[in-house]
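Omission of a single protein chain aside, the complex is shown with its protein chains in their original locations.
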């Protein structure tokens, strides 16, 4: 199945990419995809702890199974809004 | 001595005036001036309860003695700011 | 600090520019706008009267009190007078601070204090009548 992965912020810096299209085997979960990507982009592994997973712009748990055409992103701790905390 | 009196909001409606210049005897207090004005503008007496007194744009007590050239105003309960309370 | 009593329409942007500093992380703005009902009555328009010199002095005191009490950068207050239609802005308060919590608290405090001490009055005009408003919602005794 075809999966699109998006990288933002620190993960964009770590991979040098904004987007990646790949072929994955049926039944792969979001968390498994992340581990596979760490093999390809070793610097990604530095961020594992605080990441959330999203599929088609919704937060999901790491064991969420992916489906053909899904858009997956790994969400580092957010820091938008204001500069005044 | 010369005194200038200013009327705002409901007191403007009650007197039909914005401003009044008058001669007063030395030693007259702000509160006494108000009572004198009630004789001249009977509708003023309706507002006595909630009024504050000001002299030269500062809140004063009713027994504050007036001096030549003072600007006096009687301040109904304020309601500025917003329409959302 | 910017304090202004004016009969002209109010625009928030100049107040934001006035209070913002390079150390500011937050600007909180309050806009009081004229709404179409009050105490269950349909309001047609409002009229604000002010004692301008004294109102500016009192607004300045409110601003100084707040600046001494919260770690904020600056305050701007603009109050409009005269006839205002539904939806028009009667009051803008802008507060800037390095951190956002203080700006919210200080802005709320300014708005509350304005309704207590600043010599500005509003008259509500509705169908068939009108009344000067006292404090937060009571109407004045209406002289015959």
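Per-chain numbering from 1; labels A, B and C assigned in written order.
The criterion applied here is as follows: a residue touches a chain if its C-beta (ideal position, glycine included) is under 8 Å from a C-beta of that chain, and two chains touch if they have at least 3 such contacts.
Being a predicted model, the structure only gives us computed values, none of them experimental.
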Review point. Where does chain A touch the missing chain, residue by residue?
Key: 6, 8-10, 12-14, 43, 46-47, 50, 54, 57-58, 73, 75-85
Review point. Where does chain C touch the missing chain, residue by residue?
Key: 11-13, 16, 20, 22-37, 86-87, 96, 98, 100, 104, 107-108, 111
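Criterion: only the chains that are shown with their structure count from here on.
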Study note, to complete from the structure: In whole angstrom, the CA-centroid distance of chain B from chain C equals 24
Review point. How many Å are there between the centre of chain A and the centre of chain B, using C-alpha atoms for each centre?
Key: 71
**Study point:** Averaged-CA centre spacing for the pair chain C and chain A, given as whole angstrom
**Key:** 48
